[in-house]
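A single protein chain has been omitted; all remaining protein chains appear in their positions.
A and B are the chain letters, set down in written order, and residue numbers restart from 1 in every chain.
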Amino acid sequence: MIRAWDAAARALRAPGRRRKAGFVLQRLLSLAPLLIALSHPIAAIAQDSTLVVAPLLSPPTGLRVGDSPDDNGHGVLARWSVAPDDAELLVYEIWRGPSPTAPDSVWFQVGSAPRGSEHFVYFDEDASAQGQPNPAFVASGEPIHLRVRGRSGDGRLTAWSGAATGVGKGNWFHRGKTNILVAVLLFGGAVAWFINSARRGKELYIRPIPGLGAVDEAIGRATEMGTPILYVLGTGTAGDVATIAGYTILSRVARRTAEYQTPILVPVNDPVMLAMGQEVVKEAYTQAGRPEVYRADNISYVSAMQFPYVAAVNGIMRREKPATCFYMGIFHAESLLLAETGSGTGAIQISGTDQVSQIPFFVAATDYTLIGEELYAASAYLSRAPAQLGPLKAQDYAKLAIILIIIAGILALTLAHWDGILRLVRTPV
Amino acid sequence: MRDGMAWYDRLLNIDRRWIYVLMALVVIVPAVRPFTVPVGISGEVRAVHEAIEAQPAGGVIHLAIDYDPSTLAELQPMAEAILHQCFDKDLRLVITALSQFGPAMVDELVTRVATEHGKQRDVHYAFLGYKPYPAITILAMGSDYRVPFPTDYYGTAVDAIPMMQDIHNFSDVACVVSLAGGNVADMWIQYGNAKYGVPVALGVTGVMASDYYPYLQSGQIFGLLPGVKGAAEYESLRERPGQASRGMPYQVTSHLLIIIAMIVANVGYIAQRRAHAGGR
Partner (left out) sequence: MKKQIPILIVFVTGLIMVLQFFVPHAASEFLFTYANDFVIVIGILALPLGIFSLMRGTVIKARKDPRERFYAIVTIVGFLVMAIANFRRDSGPDSLAQNLFSYVMIPCQATIFSMLAFYIASAAYRAFRVRTWLATVLLVTAFIVMLRIVPLPEPFSSWNSSLVQWILAVPNMASKRAIIIGVGLGAISYSMKIILGIERGYMGGDK
């Protein structure tokens, strides 16, 4: 363009038609910057058919981009001040580009926030999409460039906010779970306090639990009748707390059966539970001083499926006619099938589960039922060890605290419309 | 009094096999003399129906058919009704089966219903199959379906499935409807809704249903289909009577028997108590 301008200037100094041509060329060249300036929004119009030549609405301001808190580092938090024309807008669009000064054509939208919003969490942890690298992926530790504009319902746009850059970093603590951490620490502290109290000789009262009080009587009955004891651990897995509680009771029952030399049958539905069950019973027999009476075949794997398992256990009940049946663990629809079959054989039945839906069936069909947390309390109840009783007491005080918080929360919301207590106990999604 | 036993003692100690015989008889009655049962629609069932009905054509629903053959009688009717509704509305379905012995059953069901509607696998629905340890699988799906399911039930790479190109995790589906006969339902609440925020509705057996009303009240699930009655209500909403509607008469007769049994037992019990109190 500079050479053209020089050529035009030389033509202006020349006589005749060359002078006229130089004049026209110079005028055209002087318009060039205007044409170039106009070509930029025209190109943008060609890309975005809803864009008008000039933005009519005021942009959001003060865009800042920083690390999004409480995440794994694949998110950034964009904050801005709402546009002066916020009332006319429908959404704020958040766009991402490779650099703050990159041309508009390479920016792409990564999200939107409703009008009135002043922040947006841009989170994307998928490094690939459809087998290709995901351009929207937020890599931890790498700068992310964002800018924001508003859009009205009829397609009018604000100007862009200034671009801002931020870096996503993995966080080492989720602040939203602080209330859970505090509650766990308080509860743990209470457990430690009561264990210490019990070890110093303080009497901790536990109310009688009839099902556990009847364990010895039930084992004695089986011994007198010369029939085995059936112990069913349910259809959970070895990792379930209720199943582990079942093992604890099995350990004590097995020790008694070793002393009385009464066979104990333990059909299980999981191979890992098989290994654990054999170890528990073997150890119990060893501690009772009767390792020679232990029979590994009495703890057997039956089936992983629910109804084949219960069919097999029912068959064992019908054939072996145990005098005592224990059902301790996680049960589902098979609970009543087991309990009614056991009732039909005339066995004493002691059950315990934390499955709320099955408790009514056990209550109706078995002689004694450990309801919910009574199953977990069994080990403390049977051993009376201070280290076991302490946590039970802590649980009672925790329940009292929960009751008080519920009442306080209801009163606060109902009478004062204050949701502070609700927000205190809310946990993050 | 025959054999020295009063009538109330005989009544209270009746052999349970007579009760089984009576139950068998009352279940045969609707088969011999069929009748229809009017079904009222409950709010929790309507919520599921309306949530699916509100989806635009092309919307995505995750249908988790998490029951196995043992609970097929109660849960298959609702699975069929939901499949029909989704295919009627041209919705896309991501289908999983987190019950160990469910996949073959799910394959047969989905193929049959899809064929009726002229829907194609991989285009209108994707059946990802089964993976063990439902909690871990749900957690992984929330991150990306491809993590637990690199291939679908039929061995096709999920990345190569046309329908799955724009579906990565729970944020790409409108909701999850889990039909479960066991504790997989709890896992969807704990890991699907609580961790990832995906709206969850449940279809469960009648016995389990009362367990899940607390979650309905707290908003952790947005709808609930309780057992055969829930399935019958759903079929009624679809105006398409099916297996559940045909099963309602059997429910009515068996419930009536249980009610009568309870009344009879208590008549005998009260008579016995009075007799013992009277010192006879």
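In the analysis below, a residue touches a chain if its C-beta (ideal position, glycine included) is under 8 Å from a C-beta of that chain, and two chains touch if they have at least 3 such contacts.
Bear in mind that the values here come from a model prediction, so they are computed numbers and not experimental data.
**Q** Using the definition of touch stated at the top, determine which of A:142, A:224, A:279 or A:419 touches the missing chain.
**A** A:279
**Q** One chain is left out of this view; which of A:181, A:408 or A:424 touches it in the full complex?
**A** Considering the complete complex, A:181 is the one touching the chain left out.
**Q** Check each of A:163, A:219 or A:337 against the chain that is not shown and name the one that touches it.
**A** Answering carefully, the residue with contact to the hidden chain is A:337.
**Q** Taking the full complex into account, what residues of chain B touch the chain not shown?
**A** 14, 16, 19-20, 22-24, 27, 37-38, 40, 42, 68-73, 101, 104-105, 108, 111, 132-133, 136, 139-140, 210-211, 213-214, 217, 229, 248, 251-252, 254-259, 261-262, 264-266, 269-270
**Q** On chain A, where is the contact patch with the chain that was removed from view?
**A** Where chain A meets the chain not shown: residues 70-74, 140, 170-174, 177, 180-181, 184, 187-188, 191, 195, 239, 241, 244-245, 247-252, 255, 270-272, 274-276, 279-284, 286-287, 297, 300-305, 307-308, 310-311, 315, 319, 333, 336-337, 339-341, 343, 354, 356, 359, 361, 363-365, 371-373, 375-377, 379, 383, 385, 387-388, 391-392, 394-395, 398-399, 402.
Following the convention adopted for this analysis, only the chains that are shown with their structure count from here on.
**Q** When the C-alpha atoms of chain A and chain B are each averaged to a single point, how far apart are the two points in Å?
**A** About 24 Å separates the centre of chain A from that of chain B.
**Q** Can you check the complex and tell me which residues of chain B touch chain A?
**A** Against chain A, chain B makes touches at 16, 68, 70-71, 100-101, 143-144, 159, 165, 168, 181-183, 194-197, 205, 207-208, 210-211.
**Q** Quick one: in the complex, what on chain A touches chain B?
**A** 125-126, 129-131, 304-307, 330, 332-333, 344, 355-357, 429
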